[in-house]
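After the structure tokens below, expect a handful of questions from me.
Showing subunit A:
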Amino acid sequence: MPKALIIDDSSTVRSIISKMLTSWGIASIQACNGQEALQKLSTECDIQLALVDWNMPIMNGLEFVKQVRQESSFKEMRIIMVTTETEMHQVVSALEAGVDEYIMKPFTEEIFKEKLNMVGVIG
Partner candidate 1 sequence: MSELDETIKEFLVESLENLEQLDRELLALESDPTKIETINTIFRIVHTVKGTCGFFDFRKLEKVSHVGENLLDSLRSQKIAVTEVIITTLLRLSDTLRELLANIEESGCEGDGDYSELVGLLTSLNEQKITLTSEAISINSKSEGSVDESSVVLLKTQVSEEGQDDELQRMFYAAQSEWQNASSLEAPGAAAVPESSQIGAAENQAPSTVADGSESPKVSESKKSELSESSLRVDVNLLDKLMNLVGELVLARNQILQFTKSQNDGEFASTSQRLNLITSELQEGVMRTRMQPISTVWNKLPRIVRDIAHSCGKKVVLEMQGKETELDKTIIEAIKDPLTHVIRNSVDHGIESPEKRLAAGKGAEGVLVMRAFHEGGQVVIEISDDGAGLNTERIRAKALEKGLITSDKAASMGEAEVNRLIFLPGFSTAEQITNISGRGVGMDVVRSNIERIGGAVDVASNPGKGAKFTIKIPLTLAIIPALIVTTNNNRYAIPQVNLLELVRIEGAQLKQSIERIQGSDFYRLRGKILPLVYLDEQLGLSAANSTKSGGGILNLVVVRADNHQFGLVVDAIHDTEEIVVKPLGRLLKGISAFAGATIMGDGQVALILDIVGMARKAQIAKKEAAAKHEESRSNDEGKTSERKKMFVFELGTNKRAAVPLDQVYRLEEFPVQALESAGDHIVVQYRDGILPLVDLRGIYGEPPEISEGSLRAFVHLSGDRFVGFVVERILDIVEQCVNVERPYPKQGLVGSAVIQDKVTDLLDLSAILQLAELSPKHSFDAREAR
Partner candidate 2 sequence: MEAAANQITQQPVLAKHYVTFRAGELFFGIDVLQVQEIIRHQSMTPVPLAPAAVKGLINLRGQIIAALDLRSILGAESGISDERTMNVVVRADDETISLLVDSIGDVIQVDERDFENVPETIAPHIRCILHGVFKLKNELMLVLNSGACMERE
């Protein structure tokens, strides 16, 4: 069963994203920073998608993406950067680091679905 990894230090945001995914039949697990996310990746299998917040304590989104993209085992995992207006200027470095798409908070279900489509998670 395909799973998504939601990485954000706000539990509310994780909850919102998780509910949206559930309504489309996608299971999800959560992590509150990059380091925890890496831990989850090593223990969970079949994670097809990661939604990564940018500004988090301990290990932020960029660091996480860089580390993940170094591992060939996660080559297939799609990564969507969840960003805000303030961080728009970082989108370029994000893309360079290996992010597949980005989505800006706050987003509606429609936009989210569209992005998922774009990365091929929802057929």
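The definition used in the following text is that contacts are C-beta pairs under 8 Å (C-beta built on N, C-alpha and C of every residue); 3 or more make two chains touch, one makes a residue touch a chain; residues count from 1.
A word on the picks: all candidates are chains of the complex that A comes from, given by their letters.
Treat the numbers as computed from the prediction; the structure is a model and nothing was measured.
J.: Counting any copy, say which of 1 or 2 touches subunit A in this complex.
T.: In this complex, the candidate that touches subunit A is number 1.
J.: Mind pulling up the subunit A residues that touch candidate 1 in the complex?
T.: Against candidate 1, the touching part of subunit A is residues 9-13, 15-16, 19, 32-33, 35-36, 53, 55-60, 62-63, 84-86, 89-90, 92-93, 105-106.
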